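Here it is, the structure in full.
Every protein chain of the complex appears in place save one, which is left out.
This part shows subunit A:
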Amino acid sequence: MAAPQPINVEDLNIYYGDFLAVEGVDVQIRPRSVTALIGPSGCGKSTFLRTLNRMHEVIPGAYAEGTVEINGQNIYDSRVDPVNVRRRVGMVFQKANPFPTMSIRDNVLAGVKLNNRRISKAAADELVERSLTGANLWNEVKDRLDKPGMGLSGGQQQRLCIARTIAVEPEVVLMDEPCSALDPISTLAIEDLVHELKEEYTIVIVTHNMQQASRVSDRTGFFNIAGTGKPGHLIEIDDTDTIFTNPTNKQTEDYISGRFG
C-alpha cells in the first residue's frame, strides 16, 4: 500500500442555495493524524466537514465549488461518483444513529448488507468482531449481537456507529461533534478510541469542546464568522499546541481564551 497522502483542499466555496456559507478554504489535512476543527456556532466547521465526503450536497440546494484532493483525486471532479467517495471517507454524526430496524450485528454489517454485497458467514463474523473490537465495544455487546442496536446506551450507540463506519474500511473518518450528547465517561471512551484509530485512519473531528480538541488532536483549525449572513472562514490552522499556546491570529487567541464575542 502506498504511503497515505494528505487531503488537499484548495479554494473551496460552500453554498446553501444562493447563500455562501464558507468561503475560500485552503488547507492540507495530514494523513494518519487527528485534525480538530473548532469555532463558534454557525461558523461553517460542520459544513466544511460534510464537504469532505460530499455529504453536504445531500441537503436540497446545497453545493460546493473548488478542489478537494484525496489520494491525488479531486472528489469534486464532475466525473466522480459521490457514492464512491463516501465509501472511502466515512462519517460519524453528532447524534448516534444506528439503524432502528437492525440488530447490533446487522448495524456493523450495514455497509456490506445495504450495498447488496455477498459475504460469507465466517467473514461477516470476523468483520463484526474486528470492527466492534476496533470501536472498543466488543466486550460489552459480544453476548447480545442479535439484540436491537437501539437498545444500547447513548455512548455505546455512538461507538456502534464508529464500528459501522470502520467496517467499510475507509481511509478517512469524519466526526461531527461525536461526543456532544454523551456523558464524560462515554466521551473519554470515544476520545481514547480516536487516539487508537489515528494509527490507521485520517481523522477530522469537529468539536465545541476546546479541551477535547487539545486532548485528541495533532492539528487544530479555527473557523470564524464575521457576522450573521456573512460567510465563515478558516482563520488559522496549526499544530494543536501552537494554536492553544501561541496562536498567530488575534481572533483565535480571543476565542480560545474565552474573550470572544
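Keep this in mind: contacts are C-beta pairs under 8 Å (C-beta built on N, C-alpha and C of every residue); 3 or more make two chains touch, one makes a residue touch a chain; residues count from 1.
In the analysis below, contacts and distances are computed from a predicted model.
Student: Out of "Protocatechuate 3,4-dioxygenase subunit beta", "Thiazole synthase", "Phosphate transport system permease protein PstA" or "Adenylyl-sulfate kinase", flag the one the UniProt entry gives for the chain missing from this complex.
Tutor: Going by UniProt, the chain not displayed is called "Phosphate transport system permease protein PstA".
Student: Just one of A:35, A:53 or A:252 touches the chain that is missing; which is it?
Tutor: Of all options in A:35, A:53 or A:252, contact with the hidden chain holds for A:53.
Student: Considering the whole complex rather than only what is displayed, give the residues of subunit A touching the chain that is not shown.
Tutor: Residues touching the hidden chain, for subunit A, are 53, 55, 58, 60-61, 83-84, 86-88, 90-91, 93, 95, 97-101, 110-111, 113-116, 147-148, 150-151, 161, 164-165, 168.
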